[in-house]
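This report concerns only the one structure given below.
The complex appears here minus one protein chain, its other protein chains still in place.
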Amino acid sequence: MKAEEVLEKIKGQFGDAVREGEVRDGTVYLTADGARNFEVCRALHAMGFEYLNCLSGVDWKDRFEVVYDLSSLRFPAKVHLRATTPHDDPRVRSVASLWATANWHEREAWDLLGIRFDGHPDLRRILLPEDWVGHPLRKDYTDEGRYVQFTPYGEAKKAASHAAHGEAKPGAGAKPAAQAGAGQGEPAAGAAE
Amino acid sequence: MDAQAATALPQGIEFERGETAEEMYVNMGPQHPSTHGVLRLLLKLDGELIKDCIPYIGYLHRCHEKIGENRNYIQIIPYTDRLDYLASMYNNWSYVKAVEALMGVKPPERAEYMRVILGELQRIASHLIWMGTFGLDIGNFTIFMYCFREREMILDLFESVSGQRLNYAFFRIGGMPMDFPETFYNDADGFLEWFKGRLPEYDRVMTDNIIFQRRVQGVGILSEEDAVGYACSGPVLRGSGIRWDLRKNDPYGIYDRFEFDVPAGDRGDVWDRYMVRRLEMEESARIVEQALAQIPPGEIMAKVPKTIKPPAGQVYSRVESPRGELGHFIISDGTPNPYRYRVRSPAYVNLSALPAMLKGCLVADAVAVLGSIDIVLGEIDR
Amino acid sequence: MTAAQVLFYLLAAFTVALALMVVLAQNIVRAAVALIFSFCGLAGLYLLLDAEFLAAVQVLIYVGGITILLLFAILLTSRIAGKGVRVLNEQKLLSGLVAVVLVVLLGAAVRRGFPALAARPPQPENTPAIGELLMTTYALPFEAVSILLLVGMVGAIYLARKEPR
Partner (left out) sequence: MRRGATRHSLLVAGKSGRTVDELIQLLAGMGLPGLLAQAAGMLAVCAIIIGYIAVASMFMIWWERKISAHIQVRLGPMRVGGWHGWAQSIADGVKLLLKEDIVPTAADKLVFALAPIVVFATALATYVIIPFGPGLWTKNLNIGVLYYISISSLTVVGIIMAGWSSNNKYSVLGAMRSAAQAISYEVPLVVSVLGVIMVVGSLNMEAIVEYQSSRMWGFFPGHWLVWGQLVGFLVYFTAALAECNRLPFDIPEAESELVAGFHVEYSGIRFAMFFLAEYANMFVVSAIAVTMFLGGWKGPVLTLGFLSPGLAAKLWGLFWFLTKAYFLIFVMMWLRWTLARLRVDQLMHLGWKVLLPIAFLNLGFTGLFLILKDVWWGS
């Protein structure tokens, strides 16, 4: 499949939802509406772009972008798809059901940029500790300016930080990871750590 | 959503107690001799059988991308060394290639040859480390020292070229900073000659050993669909039977001038991944030989301004590192600092396929399978 | 009191004490460990009776085989390994009664002695003697036990066998 064909098909299928499309060096550059990112991705996946090279989040100060770099192992055309989403509530649909690799990339985008992926099977922080406050790759992120001690499994500080930031947090479903160590009766908790 | 996001454990997995009395949870790592760094695997075991596995990463996170946004384009080069510290040349290469693509600069031919020579030697060195540590994982201690002996020689070569043994920072945007020293060609030839004699030695200790074969064959199978779905790359993808190598399939630089094969497995088990790397060492040696024979004299640096200010735009550029597709995604806004700087690290993506490989394995296999992915935590955690 | 008698009482006390620990220990692994040492004490008693073959086999089979298997099973079921278990249950009266009757019976038997087992002159080596007896006088019980073991093994293999996938 040629890059031009891809562009034509996507334009024809989604019309206004896909803005500014062009082809450079065999790569299709597309910008899509964040609300329809999943449909566009599904269409591209169906066209044979079965390989998601990279998924990155970008903070443009007035909006967020989720950038998908797609390619195929059968033809040389590549796609560089940017999905925009508003800055105050960055939220797109997860594509983890199309490409399994998106799972970790989306977790990273959530972790570092705070973009939410609806329908993600397991949206947790991945690189930062569970009890980290804020999303450091945002352009307006200011660090605390001092060393913040974090507990290995984050249970102590998590409660405090959530209280401080007023994030309502239902207790159900939030199980501290430390309990995972308790498979062997009480005294074993943390024994293998 | 937020509540779930903050949960320490994935949904649907009740980690307080096993479903049956036999189940037990074991944390492998972050301090464990076989996690190759600070990786934590939460294993759900039934006796020795692995029922589930959840990798926890980030213990080595040092805001590489945030640092990148606050440095100018040249200052980033030494930082990239610290990503995959076992194959620093490739990090340099991938980053430099991305910036060159943004600026539209083409490095001179001799610089390209130098990059290929250094890169392929680095691939051999990286695979050697992998082979040695994989031997440790399997319980074969001797191969480790053999591999390190040869790796030392490569590091000596690199030291003679760049003055560094691990973090070279030797690539420049637009070319290379220094030419090879006079002694390099002889030393490199001598090394290749020696190295080819050592490969059968590795085979005798590892490849042909029946215990080793039994340990790795049919273990940790990753199907073709999974390998593509998880976007695995490098030896992991090729081990699963997909003959996909960026040097062949999306040739960059001057790779179309060399003759080499892309080894691939057929079953996607640990053995296939082992054999792919084992054979790749030979192919890399072949490439270095050809490049040493062909290398033309001439300039090693293209004309680039003192202050690098690429025009606004974005680029995703990739190279085939020893671990797979190493990509750099850079957005420039025309200032001396990149606006967004993202690393697509192959080990990060390959590691995400680990749970798929581990289903139904034993604890001992977990070590072998993890070893076969060839992870470097510096690159995963960034 | 001869040295042998001193040893006998020491070993007997040791064995009984550890046997009591097996019954009374709250922790099931500790009970199993006590069982091991109790078996060792028993082996010592066998030695005092010149039954050296029996002593060695006692250690080999009961300690090296059966108790290890027991411990293996306990460790596999990680839930009970770390917990205290209830030692007494509602049947304690009944079992106490059984124990008392057993003690009386055994005591009576020991007082009467075992006339059938009149003291024979000690043989220099009892291993060949045991072998001979097993192959001649007691061949039938020996074979019966073997068949029983075989049946048990077949049953175990059948139970443990996974369904063909």
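Note that the chains take the letters A, B and C in the order they are written out, and that residue 1 is the start of every chain.
Rule of thumb we're sticking to: a contact is a pair of C-beta atoms (placed from the backbone, for glycine too) under 8 Å apart; a residue touches a chain by one contact, two chains touch by 3 or more.
Keep in mind it's a predicted model, so treat the numbers as computed, not measured.
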Open item on the list: One chain is left out of this view; which of B:38, B:63 or B:136 touches it in the full complex?
Closed with: B:136
Open item on the list: For the chain left out of this view, which of B:62, B:106, B:149 or B:359 touches it?
Closed with: B:149
Task: Of B:72, B:160, B:209 or B:223, the one touching the omitted chain in the full complex - done: B:209
Task: From C:24, C:68, C:99 or C:154, residue that would touch the chain that is not displayed - done: C:68
TODO: Determine and list the subunit B residues touching the chain excluded from the picture.
DONE: 24-26, 32-34, 47-48, 135-142, 144-146, 149, 205-206, 209, 211-212, 214-215, 362-367
Task: Where the missing chain touches subunit C, by residue - done: 2-5, 7-8, 27, 29-30, 33, 36, 40, 47-50, 52-53, 56-60, 63-65, 67-69, 71-72, 75-76, 78, 81-82, 113, 119, 122, 124-125, 127
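Note that only the chains that are shown with their structure count from here on.
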TODO: Please identify which chain has its centre, taken as the mean of its CA atoms, farthest from the centre of subunit A.
DONE: C
Task: Centroid spacing, where centroids are CA-atom means, of subunit B and subunit C in whole angstrom - done: 59
- [ ] Give, as an integer number of Å, the spacing between the C-alpha centres of subunit C and subunit A.
- [x] 63
- [ ] Would you kindly tell me how far, in whole Å, the mean C-alpha position of subunit B lies from that of subunit A?
- [x] 23
TODO: Return the residues of subunit B touching two or more other chains; collapse runs of consecutive numbers into ranges.
DONE: 23-24
- [ ] Find every residue in subunit C that makes contact with two or more other chains and list them.
- [x] 78-79
Task: Touch list for subunit A against partner subunit B, complex - done: 50-54, 56, 58-59, 67, 69, 73, 76, 80, 99-101, 103-104, 110, 112, 116, 118, 121-130, 136-137, 153-155, 158, 162, 167, 169-170, 173-177, 179-184, 192-193
Open item on the list: Using the touch definition from the top, list the residues of subunit B that touch subunit A in their complex.
Closed with: 1-11, 15-18, 23-27, 42, 57-58, 61, 63, 65-66, 69, 226, 228-232, 242, 244, 249-250, 314, 316, 318, 325, 327, 329, 331, 339-340, 342, 344, 348-349, 352-353, 356, 381-382
